[in-house]
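Omission of a single protein chain aside, the complex is shown with its protein chains in their original locations.
Each chain carries a letter (A, B and C) given by its place in the written order, and its residues are counted from 1.
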Amino acid sequence: MPPHTSAGRESITVDHLSPDLTRALYRHMRTARDLDTEAIALQRQGVFPAYVSVRGQEAAQVASASAMDPARDFVFPTYREMAAALAYGVEMVGYMATHRALWHGGLYDVAASRFGAVNAVVGGPVPHAVGWAVGERLRGDDGVALAYFGDGASSEGDVHEAMNFAGVFGAPVVFFCQNNQWALSVPNERQVAGGSVSARAAGYGFPGVLVDGNDAGAVYEATAEAVARARRGEGPTLVEALTYRVEPHSTSDDPGRYRDEAEVRRWRERDPLTLLRAALLAAGHADEAHLAEVDARARREAERVRDGVATAPEPDGSELFTHVFRENTKELARQRRTWQEEVEL
Amino acid sequence: MPPHTSAGRESITVDHLSPDLTRALYRHMRTARDLDTEAIALQRQGVFPAYVSVRGQEAAQVASASAMDPARDFVFPTYREMAAALAYGVEMVGYMATHRALWHGGLYDVAASRFGAVNAVVGGPVPHAVGWAVGERLRGDDGVALAYFGDGASSEGDVHEAMNFAGVFGAPVVFFCQNNQWALSVPNERQVAGGSVSARAAGYGFPGVLVDGNDAGAVYEATAEAVARARRGEGPTLVEALTYRVEPHSTSDDPGRYRDEAEVRRWRERDPLTLLRAALLAAGHADEAHLAEVDARARREAERVRDGVATAPEPDGSELFTHVFRENTKELARQRRTWQEEVEL
Amino acid sequence: MTELIERAAAADTPAVELSMQQAINRALRVLLAEDPDVLVFGEDVGALGGVFRVTDGLQEEFGDKRVFDTPLAESAIMGMAVGLAMNGWRPVPELQFDGFAYPAIDQIVNQVARMNYRTRGAAPMPITLRLPSFGGIQAPEHHGESLEALFAHTPGLKVVAPSDPGDAYSLMLQAVRSDDPVVYMEPKARYWDRRPVRLREPSDPIGTSRIVRPGRHATLVAWGAMVQRCVQVAELAAEDGVDLEVLDLRWLKPLDAEGLAASVSRTRRAVVVHEAPLTAGLGAEVAALVTEHCFRDLSAPVQRVTGFDVPYPAGPLEPQYLPTIDRVLLAVQRTLEY
Partner (left out) sequence: MTELIERAAAADTPAVELSMQQAINRALRVLLAEDPDVLVFGEDVGALGGVFRVTDGLQEEFGDKRVFDTPLAESAIMGMAVGLAMNGWRPVPELQFDGFAYPAIDQIVNQVARMNYRTRGAAPMPITLRLPSFGGIQAPEHHGESLEALFAHTPGLKVVAPSDPGDAYSLMLQAVRSDDPVVYMEPKARYWDRRPVRLREPSDPIGTSRIVRPGRHATLVAWGAMVQRCVQVAELAAEDGVDLEVLDLRWLKPLDAEGLAASVSRTRRAVVVHEAPLTAGLGAEVAALVTEHCFRDLSAPVQRVTGFDVPYPAGPLEPQYLPTIDRVLLAVQRTLEY
């Protein structure tokens, strides 16, 4: 059982994982952390209208996404999966474009990435993962779908319907709940009746696993097991990674109104990146020199993405009309002409 | 554990209940059975456009409704709660009017009956029960809400959202699932992932109880306990009454297309009314003479309701406009004039 | 004209007696046979064949991987369709009745309709939502609703409502083969009416209306079951020497502005008839469109004959709610005497 408070285990271990894997986890988490910091800065500079931080959730995201195979699986994110996208290999300038509000879903190629578009409807994409997974089985292929969602999302009807469908169809899907203990201003106690998201799985006849979301090794293991189960045709698993949203809900939020800064500080100290770094060294999977190099590389990568997104061209107004339909209509073509004559000027 | 097949217990007992109560249960179940038979006949005669039978579910409905207090509680039905309505004291000519399609919600007084309008949205009324119950607690009153729903309805997002709300707010509500093993043509195995509706309750942190839905005494006891819990302020309970839909889904249905008549026959033999009759006699709560009298009275009551609904006046066309708003609008008054000039003629 | 010739030349079957329910069933059979990616699913569409038997026999013929029942949850049905489409399938979900599309509206509006847009074309949604629609069968509450205004107002959706078996067949082929999401609204009241039809491949482009009865004095515009009602009105009016054109809009999005304008600029008068309530119904769009295109030609404002602004009522009140022949005739008279 992971610690429900930050007073939990002070260290983690990655002894059960390969050095290559743990180094990769560290590299992605480090890059995500730096990119997150850059993103908050971009928001302060007015380049991003708003930003939702993943700080503190890097282990949950990177380790789970790393357990998926971008060549055959498919990931369905919400609006807070930057670190997962990064670990899964999504083109990150295109990903961050959503935060500059260049295009709602992001500007990466969803089909090529096998990573769904940024989705702002809480709970909405979870049934998509189930549909995708059912489709995979129908075709006889062995891909697995993973749906990210939050503790708040667990309250939505769509999440229940999706889990019930997954159970009935035996769909190869992993429901991955990042329980960061807050849904905007509402804490778990007033959100999740019974107090546990993973406990819900039993009611659908499939396993529910609660894992320390700040322990990259544990998250990886739990997700990999769920993925393997699904791939073997044994159906869905619900993984709940218990973590904490150390930043405001978004840069527009004011958490001072609803939560205690002391609690936040305690969780900041139980930083998943610090925990992993120590575990890597303890396991002998890397030394300080290697990690320093990774840190520098991460820094450069974060800057590259930052510069890329900050300077990306704004979409042309005509794009308003481009993707509404595959087979365009006369009416929309007419409206596009109106736009050209009256707006583009 | 109740029998999931009709091969279950051959007899039930009502020794734990008072003679008055068990006789009342029998009387209501008998009346409901007769009224159901009359209703099917009315449909065949073309008086009802369609009818949804409660046959075989009389114990589940009558015993649960009898555990509620019509003076302070509130019941939220679906479209298949005729026997519950009857036991709860709803004015039955008004109730049956819904089946003659005189008025969708029925013509009984919902406020006076403390029994919600007939509701055709599967799952839709369940959150109403939670809202009502939360409102009761806010006012400091001790009424309890009971929401009926089916095994099919358990798949709807609204039912999940309602249970989660109930758990979070500690609402005095009883979720009463009549699992009649079919949702139209879809059996439990392809409807309820995990196979048990009552098992879902654990995931919301409140008790879930599975009870033999054809055992009136057991249903009464389980519901009464849930009601008492709620009344004591200890929150919601989910009661699943396992029963069987021995009739077609509705008179428009053709179950020969999707289920085995042999299974239906076996369940018809495990008739809740027969079981209760035997238990009454065994417990010495009534003798044959008493039951014969009750049977005759039930028959007369069923005929009275039948005649009442068959001869009830059709609503006047102007009723189209009467209850749309409490505070009418000019536009609707204008449309009413149009109706008067162009339709009423 | 070329259109008519092309139509006649299309590969046709000989005329057969079919109801619309059968014609749609035939179309689904063709689609399932021609494209292994087509999937039919929803509540009770499998062994039962749907409550209206539109999917009758399909599971038997194509197996329970191509045609299958789902649990009872409309939002998940449409959400599943999205995921299936993202995995390369061509989903044809059914929602059992119009009024039970509401629980799925979020998935339809926020996901189905805009996934292609959101992903800039990387995740097309070739989904055809089959929705038994409209009233006229004295059904329970929520079984007689007309949601076309909502769907037509939703960017990214196409919407069609056939009015007879032959057209239902071609339009279904067209809808399912389209790479855009289409809401296919089946007029329940017309399901059982059998008539001789030729099953034709689609020939008119998406968004084309059709004149089912040419006339000179006014245009009646309708879709679904109201087309038949308008034809009856036209026949009655003809006895009094009033020659009405009946235009079956069919596609409710995209709307055939040109077809409407062509008809009304000839007849100079229009009456639009629908079952949905008046206010903000699709009739308003038709009226606005016609007025924008034919302002100088119009001899009278477009008349709207619609359901009233009240919840769809039960049995005996249904005929008082739906546009009656008399109400349409009165509207025709109003426009002629304007």
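Note that contacts are C-beta pairs under 8 Å (C-beta built on N, C-alpha and C of every residue); 3 or more make two chains touch, one makes a residue touch a chain.
Everything numeric in this text was worked out from a predicted model, so none of it was measured.
**Student:** Let's see if you follow the contact definition: name the visible chains touching the chain that is missing.
**Tutor:** A, B, C
**Student:** Quick one: say which of C:Val30, C:Ala238 or C:Ala300 touches the chain that got left out.
**Tutor:** Missing-chain contact among the listed residues: C:Ala300.
**Student:** May I ask which residue of C:Leu48, C:Val67, C:Ile127 or C:Val310 touches the chain that does not appear here?
**Tutor:** C:Val310
**Student:** I'm checking contacts with the chain that's been left out. Which of A:Ile40, A:Ala120, A:Leu138 or A:Ala310 qualifies?
**Tutor:** Only one of A:Ile40, A:Ala120, A:Leu138 or A:Ala310 touches the chain omitted from view, namely A:Ala120.
**Student:** Given that one chain is not shown, which residue among B:Arg232, B:Arg265 or B:His323 touches it?
**Tutor:** From the options B:Arg232, B:Arg265 or B:His323, the contact with the absent chain belongs to B:His323.
**Student:** May I ask which residue of A:Leu102, A:Ala202, A:Leu281 or A:Ala310 touches the chain that does not appear here?
**Tutor:** Considering the complete complex, A:Leu102 is the one touching the chain left out.
**Student:** Extract the touching residues of chain A with respect to the undisplayed chain.
**Tutor:** Considering the whole complex, chain A reaches the absent chain at 49-50, 79, 98, 100-105, 120-123, 152-153, 155-158, 183-186, 190-193, 252, 254, 257-258, 314-315, 317, 319-321, 324, 331-332, 335-336, 338-339, 342-345.
**Student:** For the chain that got dropped from the picture, name the residues of chain C it touches.
**Tutor:** Chain C touches the missing chain through residues 75, 99, 102-103, 105-106, 109-110, 113-114, 117-118, 141-142, 149-150, 152-153, 155-156, 253, 255, 276-277, 279-285, 287-289, 291-292, 295, 300-302, 304, 308-311, 338.
**Student:** Please identify, in ascending order, the residues of chain B that touch the omitted chain?
**Tutor:** 74, 76, 103-105, 107, 109-112, 116-117, 119, 121, 124-136, 138-139, 145, 157-158, 161-162, 164-165, 168, 319, 322-327, 329-332
Heads up, the rule we're going with is that only the chains that are shown with their structure count from here on.
**Student:** Would you mind checking which chain's C-alpha centre is most distant from the centre of chain B?
**Tutor:** The most distant chain relative to chain B turns out to be A.
**Student:** Express in whole angstrom the distance between the two chain centres, defined as the mean CA positions of chain A and chain C.
**Tutor:** Their C-alpha centroids are separated by 40 Å.
**Student:** If you average the CA atoms of chain A and of chain B, how far apart do the two points sit, in angstrom?
**Tutor:** Computed value for the inter-centroid distance: 44 Å.
**Student:** Based only on mean CA positions, could you tell me how far chain B sits from chain C in angstrom?
**Tutor:** 36
**Student:** Find every residue in chain B that makes contact with two or more other chains and list them.
**Tutor:** 155-158, 190-193 - these are the residues of chain B that touch more than one other chain.
**Student:** Got the chain C residues that touch at least 2 other chains?
**Tutor:** Residues 71, 73, 75-76 of chain C each touch two or more of the other chains.
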